[in-house]
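Note that one protein chain is taken out, while the other chains of the complex remain in position.
Presenting subunit A:
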Amino acid sequence: MEAVAEVGGSYAELSQTFRSRRTRSVAWRKAQLQAILKLLHDHEVQIFDALHQDLRKHPVESFRDEIGVVLKSANYSLSCVEKWMAPKKVPIPLLFFPSKGEVFPEPFGLVLIFSSWNFPISLSLEPLIGAISAGNTVILKPSDLAPACSSFLAKTIPLYLDSNAVKVIEGGMDIAEKLLQQKWDKIFFTGSPQVGRIVMSAAAKHLTPVTLELGGKCPTILDSLPNPSDIKVAAKRIAGGKWGPCNGQACIGIDYVLVEDRIASALIESLKKNINRFYGENVNNLENLSRIVNKQHFDRLRNLLDDPSVAASIVHGGSLDEKNLMIEPTILLNPPLDAEIMTEEIFGPLLPIITLNNIQESIEFLNSRPKPLAIYAFTKDETFKKQILTETSSGSVIFNDVMVQFVCDTLPFGGVGQSGFGRYHGKYSFDTFSHEKAVLQRSFFPELEPRYPPWNDFKMQFIRLAYRFDYFGLLLLLSGLKRTFA
């Protein structure tokens, strides 16, 4: 009951704040962005602690993936928000002269953000930055699976940001349901397709637009690189990208690698070396690796490995430490394609390597599966690059690196098909939370008589010419030099 009252009360307060129009001013938006910067600055240690508690993230990893990313985005928005807010003039056809056209971005109003547990700080604050920059009021519901971060956000955000306009409501599915009963002007969701469907169905009742940031099995294609040192760089980036950010529990994390038979062993050797160098050798003594978020996910991952034919394909790692919810970086070579590990998103430290006779086959391999959030491809072959670009579909494509697209503010971040829709980051975050209002201003003169009934042939002829933007014809017609047959 209390929760219902909280949701209702917060919603009413947000509506009132939005109606007061104060969230629309540049000053308010900038003040909120600055407040986020200050919050991060003042509470760095608490954030490190919370992330360590929830996911055992190393402070450097936390800084790189959570604090640093948000600092960068908040700074970027701060420097651009005024420019983004300005109405954009558009050219108008001469026929409409004199008139003025512009696109005027305006805030949607009340926004609901659901974030997820794997990057509990950045996936909460990154969309929040967009929503605030666009002048909305916001309720943020962090994931209850990262409770320390959730409670940190709930306690700290009201101390820094305008608490009548930005609220954090903690809770699980029951609270999410209560929130979804309200009529929002926009819902932004990061998480799984299953919950995404629920969110979208609830939004349908109120015609609320939704952005869904989902995941999918993001593949990495490794072409045969002529230079052996390039394979090393690729393996290093794969090892850093697979197990570095939250130990594979990332929506843009590498799910599996496609490689030609003859390169597989070189890749595996190189990956092993990097694993040892980065994370250590013993499951009881792993460093710099996040743990699995909870028992349920730990069991899910263990089940993936329990399939005997999958277990047989393990070529590195595979040890589990249930007490500490740790799973060793694990490499599998050619697990069966119909096993769950190759049909479901892995979202953990298991890395299947699938070998192909020819790397060209990877295109068909990808196209026979749902569209992923990202495709990574290590190749120097320009034709192959073009082929990947035009013949496959995914949220994004990154050549010769992994996961760096997340920090590129000029690129839209978002999925397609099963990996979601809508996009954010940088200006795209602003757009995601704005309605682009079309504004056309006309004057009372001149007045074109043929616009009005009663209709006749002359008017028909006039309109025909006007639509062709045939100004010369119009001139002839008006001066009586053109015959007026329709």
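By our rule, contacts are C-beta pairs under 8 Å (C-beta built on N, C-alpha and C of every residue); 3 or more make two chains touch, one makes a residue touch a chain; residues count from 1.
Just so we're on the same page, contacts and distances are computed from a predicted model.
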Candidate names "aldehyde dehydrogenase (NAD(+))", "ARVCF delta catenin family member b", "Centromere protein I" or "Glycosylphosphatidylinositol anchor attachment 1 protein"; UniProt protein name, chain not shown: "aldehyde dehydrogenase (NAD(+))"
Omitted-chain contact residue, chosen from A:154, A:200 or A:356: A:200
Absent chain, residues of subunit A that touch it: 58-61, 63-65, 68-69, 71-72, 75, 90-93, 96, 99, 101, 103-104, 106, 108, 185, 193, 196-197, 200-201, 203-205, 207, 209, 212, 214, 229-230, 233-234, 236-237, 240-241, 244-245, 277-279, 287-288, 367, 385, 389-391, 393-413, 416-418, 420-423, 435-445, 447, 451-455, 459-460, 463-464, 467
